[in-house]
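Omission of a single protein chain aside, the complex is shown with its protein chains in their original locations.
Order of writing sets the labels: A and B. Residues in every chain begin at 1.
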Amino acid sequence: MVGQTAGVKPFEHIEVPHIELRSSRISKLLDVLFRNGLLICALSILAIMALFFYELASRSQLTIAKFGLHFFVGNTWDPVSGDFGALPFIYGTLVSSFVALVLAVPLAVGVAVFVTELCPRSLRGIISFTVELLAAIPSVIYGLWGIFVLAPLLRTYVEPWLAKALGWTGLFDGPAYGIGMLAAAVILAIMIVPIIASITREVLVAVPQNQREAVLALGATRWEMVRMAVLRNARAGIMGGIILGLGRAIGETMAVTMVIGNRPEISKSLLAPGYTMASVIANEFSEASDDLYLSALVEIGLALLIVTVIVNACARLLVWSITRGRGGQAHA
Amino acid sequence: MPNLNRPVSSFRKLSNLAFIGSAILASVVVLAPLVAIFGYLVMKGVGSLNLAFLMHLPKPVGEDGGGMANAIVGSLMILGLGSVLGVPLGIGAGIYMAEFGHGRLVTLVRFTADVLNGVPSIVVGISAYALVVLPQHHFSAFSGGVALGIMMIPTIARTTEEMLLMVPNTIREAALGLGIPQWRTTLQVTLRTASKGVITGAMLAFARVAGETAPLLFTAFGNQFWNLNPNQPTAALPLQIFSYAISPFDEWHRQAWAGALILILLIVIAVSAVRVVTSRGTMANNA
Partner (left out) sequence: MGVGIEVNNLNAWFGKAQVLNEVNMKIGPNAVTAVIGPSGCGKSTYVRCLNRMHETNPDARLTGSVKVGEMEIYAPGTDAVDVRRRIGMVFQKPNPFPTMSIYDNVAAGLRLNGFTRRAELDAAVESSLRMAALWEEVRDVLKKKSGASLSGGQQQRLCIARALAVQPELLLMDEPASALDPISTGKIEELIFQLKTKYTVVIVTHNMQQAARVADYTGFFLMGKLIEFDKTEKIFTTPSDKRTEDYITGRFG
């Protein structure tokens, strides 16, 4: 108020220290340097991706020129005579990943639904932590466990039983080695469950609570609520998680190499040994003596890169559109 | 109009029970392998774990005893080299995405980082081979470090970005409003506020690549002897576990289990420490 200002002393008695402000030109320069330094870091991510493509494409020119598309349909792999066809590896990768998905998807969705919709809050933390731990186990340890625990288990109990019960389908034919396509698929399934489960959980949580209440208020059971309000709204995101899991299965190397048997043959039976694209690179790359052999392996790597980039791009787009774009409102 | 006055059908009740039953069953089946893997690791690993294992070099086939001392040290060396490359680049890229995060370029970088995360590690191995080993004409710890460092970048970049985005804008504005230049604001105010999360992200990325084997197969390559020269082929714990596991010798199998136990302990300790420090569970506190 006006009347009071008269009595207030000015700041005379306070000593203001003299500060030398840094020249704004220097600080501007630092800002520009800082920004560009960060830009280089960010661009390094693009550079790495470009480099992957460049290195793999340029070092597989020999086989690309010599075999063309035949490389992907030929099924002889004979380094000695220089004849390279990658079909057995492509087949092994596709079949092991597909069977792994068939095993993993119901389990992963089941555990995610259990954690978000059913389980008591006290259990929630424990289960999620355990699933996170599964994701943190290195693949070489999965492989070790696969060789010495899973394979004998499959050989003595599971495979004889499968051969007896389902042998007529041709899918479970022949001797039970333990090591083989089935073992690879089981290990892969265990490895991709955490990926699918955690993405599924994320999209389930993003489904608004009012959707659940709407269904419950109509007189729905728990299952009907999950089916109509939760899974239905989250299906695009779950699909994203599944595709992400597929990408991981396709590229997984060590665990598969250790249990699949590493034989470049196409066999209908899941009990038979097989070979995958990643495994053949892991096993033969450092032994590849001549340029053509090396080029063949690098070309398999290039195919692997292209496929996983496409798969991951699709998955990311799906998951992004759900978790940030629309807050759980899926497509109509 | 249809008549609705009838009780909930037993079919609906049964399907509900079947649903709850299968969800519980799925959870048990998912958790079982974890118990089995840890159980076997401890059972088989503890027996072969002793001071010699941690202190000695591998013995030739047929001789008992020996250890993986060189592989443990080698792993740490390769991981150190990888971190020197991956941590600064990853954090830098994360800061750029969070603080200058508008426009197409940033969206592209973010997307590429996510896709890069899904590129198989064996492909990273080939690239590091082509990039470092071929020009140098020999395997080396350095090339292994390059492979692991490249794998760390996208993970660290994305977690750093996420952590920085959680820092409220008012904090940035307060600092900028005081006339503090952008670079100082970002490093000393924003990044510092988010430091716990950023460190967590870096440690998780570290834990993730610590167990990687495939990218080291034709970069670090492995070595049965001591080597502290980053320009020489170097042993690594995961490589050693791999080659012992696929060998035909019982003694080596035992050592593989012991090595796996050491490796998993390192990783679990890192992951749990991070979880305790940040006490911000991912699966737990939502919903």
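One rule holds for everything that comes next: a residue touches a chain if its C-beta (ideal position, glycine included) is under 8 Å from a C-beta of that chain, and two chains touch if they have at least 3 such contacts.
What you see is a predicted model; the values in this text were computed from it and never measured.
Engineer: Thinking of the whole complex, not just what is shown, which of B:8, B:43, B:228 or B:277 touches the missing chain?
Structural biologist: B:8
Engineer: Which listed residue (A:126, A:171 or A:228) would be found touching the missing chain in the intact complex?
Structural biologist: Selected residue, touching the omitted chain: A:228.
Engineer: Identify the residue among A:60, A:128, A:211 or A:279 that touches the chain left out of the display.
Structural biologist: Touching the chain that is not displayed is residue A:211.
Engineer: For chain B, which positions touch the chain that isn't shown here?
Structural biologist: 1-2, 4, 7-9, 12
Engineer: Touching the missing chain, which residues of chain A?
Structural biologist: That gives, for chain A, the contact residues 120-121, 208, 210-221, 224, 228-229, 232-233, 235, 329-332.
Everything that follows uses one rule, which is that only the chains that are shown with their structure count from here on.
Engineer: So, what's the distance in Å between the C-alpha centres of chain B and chain A?
Structural biologist: Their C-alpha centroids are separated by 13 Å.
Engineer: Applying the document's contact rule, which stretches of chain A touch chain B when the two form their complex?
Structural biologist: Touch list, chain A to chain B: 21, 27-28, 30-31, 33-35, 37-46, 48-49, 51-52, 55-56, 59, 106-111, 113-119, 124-125, 127-134, 136-145, 147-149, 190, 193, 197-198, 201, 204-205, 219, 221-224, 226, 244, 247-248, 250-254, 258, 278, 281-282, 285-286, 297-298, 301, 304-305, 308-309, 311-313, 315-316.
Engineer: Taking the touch rule as given, give the residues of chain B at its contact with chain A in the complex, in rising order.
Structural biologist: Where chain B meets chain A, its residues are 8, 12-13, 15-16, 18-20, 22-27, 29-31, 33-34, 36-37, 40-41, 44, 88-93, 95-97, 99-100, 105-106, 108-109, 111-127, 129-131, 150, 153-154, 157, 179, 181-183, 186, 207-208, 210-214, 217-218, 221, 238, 241-242, 245-246, 253, 256-257, 260, 263-264, 267-268, 271, 275, 281-284, 286-287.
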